[in-house]
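Below: the structure, in C-alpha coordinates.
The complex appears here without one of its protein chains, the remainder shown in place.
By written order: A and B. Residues from 1 in each chain.
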(Lines give C-alpha, C1' and ligand atoms only; values in the text may rest on other atoms or scores of the structure.)
Protein backbone atom coordinates (compact mmCIF):
# COMPACT_ATOMS: atom_id res chain seq x y z
CA UNK A 1 0.00 0.00 0.00
CA UNK A 2 1.61 3.29 -1.05
CA UNK A 3 2.23 5.82 1.66
CA UNK A 4 0.29 9.06 1.74
CA UNK A 5 2.25 12.21 1.01
CA UNK A 6 1.99 13.19 4.66
CA UNK A 7 3.14 9.85 6.08
CA UNK A 8 6.06 9.81 3.69
CA UNK A 9 7.04 13.31 4.76
CA UNK A 10 6.80 12.25 8.41
CA UNK A 11 8.99 9.20 7.93
CA UNK A 12 11.57 11.06 5.88
CA UNK A 13 11.63 13.63 8.69
CA UNK A 14 12.35 10.85 11.19
CA UNK A 15 14.97 9.06 9.09
CA UNK A 16 18.67 9.04 9.97
CA UNK A 17 20.85 11.52 8.07
CA UNK A 18 23.14 8.85 6.70
CA UNK A 19 20.41 6.74 5.17
CA UNK A 20 18.89 9.76 3.43
CA UNK A 21 22.09 11.18 2.02
CA UNK A 22 23.36 7.76 0.96
CA UNK A 23 20.26 7.00 -1.09
CA UNK A 24 19.92 10.51 -2.53
CA UNK A 25 23.55 10.64 -3.59
CA UNK A 26 23.33 7.22 -5.16
CA UNK A 27 20.26 8.22 -7.19
CA UNK A 28 21.82 11.51 -8.28
CA UNK A 29 24.96 9.71 -9.39
CA UNK A 30 22.81 7.29 -11.39
CA UNK A 31 21.15 10.34 -13.00
CA UNK A 32 17.99 12.14 -11.86
CA UNK A 33 16.65 13.87 -14.97
CA UNK A 34 14.87 17.15 -14.48
CA UNK A 35 15.85 17.73 -10.85
CA UNK A 36 15.94 21.36 -9.75
CA UNK A 37 15.81 23.15 -6.44
CA UNK A 38 12.67 25.23 -5.95
CA UNK A 39 13.29 26.47 -2.43
CA UNK A 40 16.82 25.89 -1.21
CA UNK A 41 17.23 24.50 2.32
CA UNK A 42 16.37 27.17 4.82
CA UNK A 43 16.79 26.95 8.57
CA UNK A 44 14.18 28.67 10.68
CA UNK A 45 11.64 28.32 13.40
CA UNK A 46 8.24 26.75 13.86
CA UNK A 47 6.22 28.30 16.64
CA UNK A 48 4.71 25.48 18.68
CA UNK A 49 1.07 25.96 19.54
CA UNK A 50 -0.38 23.93 22.39
CA UNK A 51 -3.99 23.70 23.49
CA UNK A 52 -3.84 23.75 27.25
CA UNK A 53 -6.39 21.58 29.06
CA UNK A 54 -7.87 24.06 31.56
CA UNK A 55 -9.70 26.52 29.33
CA UNK A 56 -8.82 24.63 26.16
CA UNK A 57 -7.23 27.72 24.73
CA UNK A 58 -4.08 27.85 22.67
CA UNK A 59 -0.79 29.30 23.81
CA UNK A 60 2.70 29.50 22.31
CA UNK A 61 5.04 27.12 24.12
CA UNK A 62 8.14 28.17 22.25
CA UNK A 63 9.90 27.73 18.95
CA UNK A 64 11.46 24.64 17.41
CA UNK A 65 14.49 24.80 15.13
CA UNK A 66 13.77 23.22 11.74
CA UNK A 67 15.13 23.20 8.21
CA UNK A 68 12.94 23.01 5.13
CA UNK A 69 13.47 22.55 1.37
CA UNK A 70 11.45 22.06 -1.81
CA UNK A 71 12.64 20.48 -5.06
CA UNK A 72 11.15 19.76 -8.46
CA UNK A 73 11.72 16.44 -10.20
CA UNK A 74 10.40 16.77 -13.73
CA UNK A 75 7.22 18.50 -12.59
CA UNK A 76 6.66 16.60 -9.34
CA UNK A 77 7.42 18.59 -6.21
CA UNK A 78 9.18 17.13 -3.20
CA UNK A 79 9.19 18.75 0.23
CA UNK A 80 10.83 18.03 3.53
CA UNK A 81 11.00 19.67 6.92
CA UNK A 82 13.18 18.18 9.65
CA UNK A 83 14.15 19.20 13.15
CA UNK A 84 17.57 20.87 13.37
CA UNK A 85 19.84 22.82 11.03
CA UNK A 86 21.20 20.10 8.75
CA UNK A 87 20.63 21.57 5.30
CA UNK A 88 22.26 18.77 3.35
CA UNK A 89 20.08 16.09 4.89
CA UNK A 90 16.88 18.06 4.36
CA UNK A 91 17.73 18.55 0.70
CA UNK A 92 18.32 14.81 0.38
CA UNK A 93 14.97 14.11 2.04
CA UNK A 94 13.19 16.54 -0.29
CA UNK A 95 14.80 14.85 -3.28
CA UNK A 96 13.66 11.42 -2.10
CA UNK A 97 10.18 12.83 -1.49
CA UNK A 98 10.14 14.05 -5.11
CA UNK A 99 11.36 10.67 -6.35
CA UNK A 100 8.38 9.04 -4.69
CA UNK A 101 5.93 11.77 -5.76
CA UNK A 102 7.09 11.47 -9.36
CA UNK A 103 6.56 7.70 -9.33
CA UNK A 104 10.15 7.48 -10.50
CA UNK A 105 11.53 3.91 -10.83
CA UNK A 106 13.48 4.43 -7.62
CA UNK A 107 10.28 5.26 -5.73
CA UNK A 108 10.24 1.72 -4.40
CA UNK A 109 13.58 2.29 -2.70
CA UNK A 110 12.22 5.40 -1.02
CA UNK A 111 9.18 3.46 0.18
CA UNK A 112 11.48 0.74 1.49
CA UNK A 113 13.51 3.33 3.36
CA UNK A 114 10.33 4.77 4.88
CA UNK A 115 9.24 1.30 5.88
CA UNK A 116 12.55 0.70 7.65
CA UNK A 117 12.22 4.02 9.47
CA UNK A 118 8.72 3.12 10.58
CA UNK A 119 9.77 -0.28 11.91
CA UNK A 120 12.77 1.18 13.65
CA UNK A 121 10.63 3.87 15.25
CA UNK A 122 8.15 1.32 16.59
CA UNK A 123 10.98 -0.75 17.98
CA UNK A 124 12.48 2.33 19.61
CA UNK A 125 9.16 3.18 21.24
CA UNK A 126 8.82 -0.38 22.48
CA UNK A 127 12.35 -0.36 23.86
CA UNK A 128 11.64 2.96 25.53
CA UNK A 129 8.57 1.47 27.20
CA UNK A 130 10.46 -1.69 28.20
CA UNK A 131 12.74 0.45 30.31
CA UNK A 132 9.88 2.35 31.90
CA UNK A 133 7.47 -0.55 32.45
CA UNK A 134 9.23 -1.90 35.57
CA UNK A 135 8.69 1.49 37.21
CA UNK A 136 4.90 1.24 36.98
CA UNK A 137 3.58 1.10 40.54
CA UNK A 138 1.43 -1.86 41.40
CA UNK A 139 -0.34 -1.76 44.71
CA UNK A 140 -0.51 -4.84 46.85
CA UNK A 141 -3.48 -5.88 48.84
CA UNK A 142 -2.74 -5.47 52.55
CA UNK A 143 -4.36 -8.03 54.85
CA UNK B 1 0.69 41.71 -20.29
CA UNK B 2 -0.17 38.13 -19.69
CA UNK B 3 -0.85 37.10 -16.15
CA UNK B 4 -1.28 33.43 -16.85
CA UNK B 5 1.53 31.13 -15.85
CA UNK B 6 3.62 29.64 -18.62
CA UNK B 7 6.29 28.19 -16.38
CA UNK B 8 6.11 24.88 -14.57
CA UNK B 9 4.72 25.00 -11.06
CA UNK B 10 8.11 24.34 -9.53
CA UNK B 11 9.87 26.91 -11.66
CA UNK B 12 7.16 29.45 -10.82
CA UNK B 13 7.70 28.98 -7.12
CA UNK B 14 11.44 29.28 -7.57
CA UNK B 15 11.16 32.56 -9.44
CA UNK B 16 8.73 34.09 -7.00
CA UNK B 17 11.08 33.39 -4.12
CA UNK B 18 13.09 36.49 -3.29
CA UNK B 19 16.60 36.46 -1.97
CA UNK B 20 17.05 38.88 0.92
CA UNK B 21 19.18 41.30 -1.14
CA UNK B 22 16.51 41.46 -3.83
CA UNK B 23 13.64 42.11 -1.49
CA UNK B 24 15.65 44.70 0.41
CA UNK B 25 16.40 46.52 -2.85
CA UNK B 26 12.73 46.41 -3.88
CA UNK B 27 11.75 47.61 -0.43
CA UNK B 28 13.98 50.68 -0.66
CA UNK B 29 12.41 51.62 -3.96
CA UNK B 30 8.98 51.13 -2.47
CA UNK B 31 9.82 53.36 0.48
CA UNK B 32 11.07 55.92 -2.02
CA UNK B 33 7.79 56.12 -3.91
CA UNK B 34 5.68 55.96 -0.76
CA UNK B 35 7.62 58.94 0.50
CA UNK B 36 7.15 60.91 -2.71
CA UNK B 37 3.83 59.80 -4.12
CA UNK B 38 4.23 61.23 -7.61
CA UNK B 39 7.64 59.64 -8.10
CA UNK B 40 7.99 56.59 -10.29
CA UNK B 41 10.70 54.06 -9.58
CA UNK B 42 11.38 50.61 -10.99
CA UNK B 43 12.05 47.18 -9.58
CA UNK B 44 13.94 44.50 -11.46
CA UNK B 45 11.69 42.18 -13.40
CA UNK B 46 11.74 38.40 -13.45
CA UNK B 47 10.87 36.52 -16.63
CA UNK B 48 7.47 34.93 -16.55
CA UNK B 49 6.28 36.48 -13.29
CA UNK B 50 4.24 39.69 -13.13
CA UNK B 51 6.21 42.39 -11.27
CA UNK B 52 3.28 42.98 -8.88
CA UNK B 53 3.71 39.40 -7.64
CA UNK B 54 7.47 39.84 -7.32
CA UNK B 55 7.22 43.02 -5.28
CA UNK B 56 4.56 41.65 -2.95
CA UNK B 57 6.43 38.37 -2.47
CA UNK B 58 9.47 40.19 -1.14
CA UNK B 59 7.33 41.61 1.63
CA UNK B 60 5.42 38.47 2.59
CA UNK B 61 6.26 35.85 5.18
CA UNK B 62 4.38 33.65 7.62
CA UNK B 63 3.41 36.62 9.79
CA UNK B 64 1.76 38.57 6.96
CA UNK B 65 -1.85 37.85 5.98
CA UNK B 66 -2.30 38.01 2.23
CA UNK B 67 -5.13 37.72 -0.26
CA UNK B 68 -4.05 36.98 -3.84
CA UNK B 69 -6.87 37.82 -6.24
CA UNK B 70 -5.63 35.61 -9.03
CA UNK B 71 -6.30 31.91 -9.35
CA UNK B 72 -3.16 31.23 -11.35
CA UNK B 73 -0.75 32.92 -8.98
CA UNK B 74 -2.41 32.22 -5.66
CA UNK B 75 -0.96 28.78 -4.85
CA UNK B 76 2.60 29.33 -6.04
CA UNK B 77 2.68 32.63 -4.17
CA UNK B 78 1.77 31.02 -0.84
CA UNK B 79 4.10 28.06 -1.34
CA UNK B 80 6.97 30.36 -2.26
CA UNK B 81 6.52 32.85 0.58
CA UNK B 82 4.91 30.80 3.34
CA UNK B 83 2.55 33.73 3.86
CA UNK B 84 -0.73 33.24 5.68
CA UNK B 85 -3.67 33.08 3.34
CA UNK B 86 -6.80 34.93 4.30
CA UNK B 87 -9.74 36.59 2.64
CA UNK B 88 -9.76 40.07 1.18
CA UNK B 89 -11.61 41.67 4.09
CA UNK B 90 -9.00 40.62 6.64
CA UNK B 91 -5.75 40.60 4.70
CA UNK B 92 -2.91 43.00 5.45
CA UNK B 93 -1.72 42.75 1.85
CA UNK B 94 -3.96 42.39 -1.16
CA UNK B 95 -2.48 41.49 -4.54
CA UNK B 96 -4.57 42.31 -7.59
CA UNK B 97 -3.42 41.42 -11.07
CA UNK B 98 -6.72 42.71 -12.46
CA UNK B 99 -8.36 46.03 -11.50
CA UNK B 100 -10.00 45.93 -8.08
CA UNK B 101 -13.65 46.80 -8.14
CA UNK B 102 -15.01 49.60 -5.99
CA UNK B 103 -16.89 47.02 -3.94
CA UNK B 104 -13.72 45.11 -3.25
CA UNK B 105 -11.90 48.29 -2.29
CA UNK B 106 -14.55 49.34 0.17
CA UNK B 107 -14.51 45.89 1.81
CA UNK B 108 -10.84 46.12 2.81
CA UNK B 109 -9.69 46.57 6.38
CA UNK B 110 -8.89 50.22 7.11
CA UNK B 111 -7.80 50.06 10.72
CA UNK B 112 -8.77 52.86 13.09
CA UNK B 113 -7.23 55.80 14.89
CA UNK B 114 -5.76 53.61 17.63
CA UNK B 115 -4.56 50.92 15.24
CA UNK B 116 -3.82 52.54 11.87
CA UNK B 117 -1.30 49.80 11.12
CA UNK B 118 -4.18 47.42 10.58
CA UNK B 119 -5.15 49.26 7.40
CA UNK B 120 -4.61 47.19 4.28
CA UNK B 121 -1.94 47.65 1.66
CA UNK B 122 -3.00 46.99 -1.92
CA UNK B 123 -0.53 45.92 -4.60
CA UNK B 124 -2.35 46.63 -7.85
CA UNK B 125 -1.19 45.87 -11.35
CA UNK B 126 -1.66 48.78 -13.74
CA UNK B 127 -0.95 49.03 -17.45
CA UNK B 128 1.24 52.11 -17.24
CA UNK B 129 1.77 55.61 -15.91
CA UNK B 130 0.37 58.01 -18.52
CA UNK B 131 2.04 56.14 -21.37
CA UNK B 132 -0.69 56.27 -24.00
CA UNK B 133 -0.31 59.14 -26.43
CA UNK B 134 -4.00 59.92 -26.48
CA UNK B 135 -4.35 59.48 -22.76
CA UNK B 136 -6.78 56.64 -23.23
CA UNK B 137 -7.70 54.66 -20.14
CA UNK B 138 -5.56 57.04 -18.10
CA UNK B 139 -6.49 58.97 -15.01
CA UNK B 140 -4.39 61.89 -13.86
CA UNK B 141 -4.43 62.36 -10.13
CA UNK B 142 -3.62 65.54 -8.26
CA UNK B 143 -1.98 64.60 -5.00
CA UNK B 144 -1.45 66.84 -2.02
CA UNK B 145 -0.15 66.14 1.41
CA UNK B 146 3.14 64.83 2.81
CA UNK B 147 5.78 64.23 0.19
CA UNK B 148 3.86 65.96 -2.56
CA UNK B 149 5.62 69.31 -2.44
CA UNK B 150 2.38 71.26 -2.51
CA UNK B 151 0.63 69.56 -5.36
CA UNK B 152 1.89 66.79 -7.55
CA UNK B 153 0.53 64.86 -10.47
CA UNK B 154 0.51 61.18 -11.15
CA UNK B 155 -1.06 59.58 -14.20
CA UNK B 156 -2.24 56.00 -13.87
CA UNK B 157 -3.33 53.78 -16.75
CA UNK B 158 -5.71 50.89 -16.30
CA UNK B 159 -7.70 51.94 -13.24
CA UNK B 160 -11.02 53.75 -13.56
CA UNK B 161 -11.56 57.18 -11.96
CA UNK B 162 -14.30 55.66 -9.76
CA UNK B 163 -11.62 53.54 -8.15
CA UNK B 164 -9.71 56.62 -7.03
CA UNK B 165 -12.90 58.30 -5.85
CA UNK B 166 -13.53 55.28 -3.67
CA UNK B 167 -9.94 55.34 -2.44
CA UNK B 168 -10.26 59.00 -1.48
CA UNK B 169 -13.36 58.17 0.53
CA UNK B 170 -11.67 55.18 2.19
CA UNK B 171 -8.80 57.42 3.26
CA UNK B 172 -10.95 60.28 4.49
CA UNK B 173 -10.56 59.09 8.09
CA UNK B 174 -6.78 59.36 8.26
CA UNK B 175 -4.81 57.77 9.99
CA UNK B 176 -7.12 54.89 9.22
CA UNK B 177 -7.11 54.02 5.53
CA UNK B 178 -5.60 52.00 2.71
CA UNK B 179 -2.18 52.34 1.11
CA UNK B 180 -2.00 51.74 -2.63
CA UNK B 181 1.04 50.48 -4.51
CA UNK B 182 0.88 50.50 -8.32
CA UNK B 183 3.02 48.21 -10.44
CA UNK B 184 3.34 48.30 -14.22
CA UNK B 185 4.28 45.29 -16.38
CA UNK B 186 7.79 46.60 -16.99
CA UNK B 187 8.50 46.91 -13.30
CA UNK B 188 7.82 50.60 -12.80
CA UNK B 189 6.19 51.34 -9.48
CA UNK B 190 4.39 54.24 -7.86
CA UNK B 191 2.48 54.54 -4.62
CA UNK B 192 -0.29 56.54 -3.01
CA UNK B 193 -0.08 56.37 0.77
CA UNK B 194 -3.23 57.08 2.75
CA UNK B 195 -1.73 60.37 3.82
CA UNK B 196 -2.10 61.82 0.32
CA UNK B 197 -5.27 63.65 -0.58
CA UNK B 198 -6.47 62.68 -4.03
CA UNK B 199 -8.44 64.60 -6.59
CA UNK B 200 -8.91 63.76 -10.20
CA UNK B 201 -7.80 66.15 -12.89
CA UNK B 202 -10.57 66.79 -15.34
CA UNK B 203 -9.42 66.40 -18.94
CA UNK B 204 -9.18 69.75 -20.78
CA UNK B 205 -12.05 70.41 -23.09
CA UNK B 206 -11.25 70.38 -26.78
CA UNK B 207 -7.82 68.81 -26.30
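FYI, contacts are C-beta pairs under 8 Å (C-beta built on N, C-alpha and C of every residue); 3 or more make two chains touch, one makes a residue touch a chain.
By our rule, contacts and distances are computed from a predicted model.
S.K.: Given the choices "Carbon-phosphorus lyase complex subunit PhnI", "Phosphate ABC transporter ATP-binding protein", "FAD-dependent oxidoreductase" or "1,2-phenylacetyl-CoA epoxidase subunit B", state the protein name listed in UniProt for the chain not shown.
M.R.: The chain we cannot see is, by its UniProt record, "Carbon-phosphorus lyase complex subunit PhnI".
S.K.: Pick out which of A:21, A:70 or A:89 touches the chain that's been left out of the picture.
M.R.: The single option touching the absent chain is A:70.
S.K.: In the full complex, which residues of chain A touch the absent chain?
M.R.: 5-6, 9-10, 13, 42-66, 68, 70, 77, 79, 81-85, 125-126, 128-139, 141-142
S.K.: On chain B, what residues meet the omitted chain?
M.R.: Touching the chain left out of view, chain B contributes residues 61-63, 78-79, 82.
As a convention for this text, only the chains that are shown with their structure count from here on.
S.K.: How many angstrom between the C-alpha centroids of chain B and chain A?
M.R.: The mean C-alpha positions of chain A and chain B differ by 40 Å.
S.K.: How about chain B: which of its residues touch chain A in the complex?
M.R.: Where chain B meets chain A, its residues are 8-11, 13-14, 17, 79-80.
S.K.: Give every residue of chain A touching chain B within the complex, in rising order.
M.R.: Within the complex, chain A contacts chain B at residues 36-39, 70-72, 75, 77.
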